[in-house]
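Complex shown without one protein chain; remaining protein chains in place.
In this document, chain identifiers A and B correspond to the written order of the chains, with residue numbering beginning at 1 in each.
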Amino acid sequence: MAMLHTINKSPFERNSLDSCLRLARDGGSVLLIEDGVYAATKGTKVADKVTAAMGRMKFYVLGPDMKARGISEDKILDGIQVVDYGGFVDLVAEHDNVQSWL
Amino acid sequence: MSVKKFMYVNRKAPYGTIYALESLEVVLIGAAFEQDVSLAFVDDGVYQLMKGQDTSEVGMKNFSPTYNALGDYDVNKLYVEKESLEERGLTVDDLMPLTYEDENDDYKEKPSIRVVTSEELSAIMDEQDVVLSF
Partner (left out) sequence: MPIEVNGKTLETDEEGYLANLSDWSPEVAEAMAKADGQELTDAHWEVINFLREYYEEYQIAPAVRVLTKAIGKKLGADKGNSKYLYELFPYGPAKQACKYAGLPKPTGCV
């Protein structure tokens, strides 16, 4: 079963990213939204962890939440796809289930 | 009333919670009391100062331009912790170029943001009369 995981908390303030990466199965997808988008940026202390997980899951980040926070696309880690609200809906539709890591 | 040293410590990212906006409003209100005010930005608080914020697609108010008004309110010491920037892959160039006009120096424009190490910030915090946390 392909699961879509959404993470909306900063990886520097909560352990939502860690818990998600620990418990999510291979082949699922991770969509970073709200304060979760900070996990998608280059050069952070969690960047290696995120990059390592890209081998087994697909990563997406919500564009409007990036823009609100002043994060431009060139600051996003290679391999993470930026989606808009329409893309968010498509991801939900394409997966069997959605799990929110709050 | 004697002038006291007030420090507002900001540790939260701007839009996920209300802390950042609340802090900014309290700073502006508190400025009326003409105390010696400084702001510290540590942990995710450094994200409050990111330049290029554009909230047009998320339906929230972009309050980042208001940090530019702080100079008018005589709030011109914005300490940003170097270690917090580095953990997030950021440098001072990723932050808004905030300035104030120095009344004691022919109204010259000077930068308000000062990047300090944890150790320096620790010493500055120790000097405060009142610390308010957000």
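To be clear about the criterion, a contact is a pair of C-beta atoms (placed from the backbone, for glycine too) under 8 Å apart; a residue touches a chain by one contact, two chains touch by 3 or more.
None of these values were measured; they are calculated from a predicted model.
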In the full complex, displayed partners of the excluded chain: B
Listed residues B:A31, B:V58 or B:V92, member touching the removed chain: B:A31
Selected residue (touches chain absent from view) among B:V3, B:I18, B:A69 or B:V131: B:A69
Contact set of chain B toward the excluded chain (per top definition): 25, 28-32, 61-63, 65-66, 68-69, 72-73
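One rule holds for everything that comes next: only the chains that are shown with their structure count from here on.
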Between chain B and chain A, distance of the C-alpha-averaged centres to the nearest whole Å: 29
Of all residues in chain A, those that touch chain B in their complex: 8-10, 12-13, 34-35, 38, 41-45, 47, 63-65, 67-72, 75, 84-85
Complex contact set, residues of chain B against chain A: 12-16, 43-44, 47, 50-58, 60, 62, 64, 87-90, 94
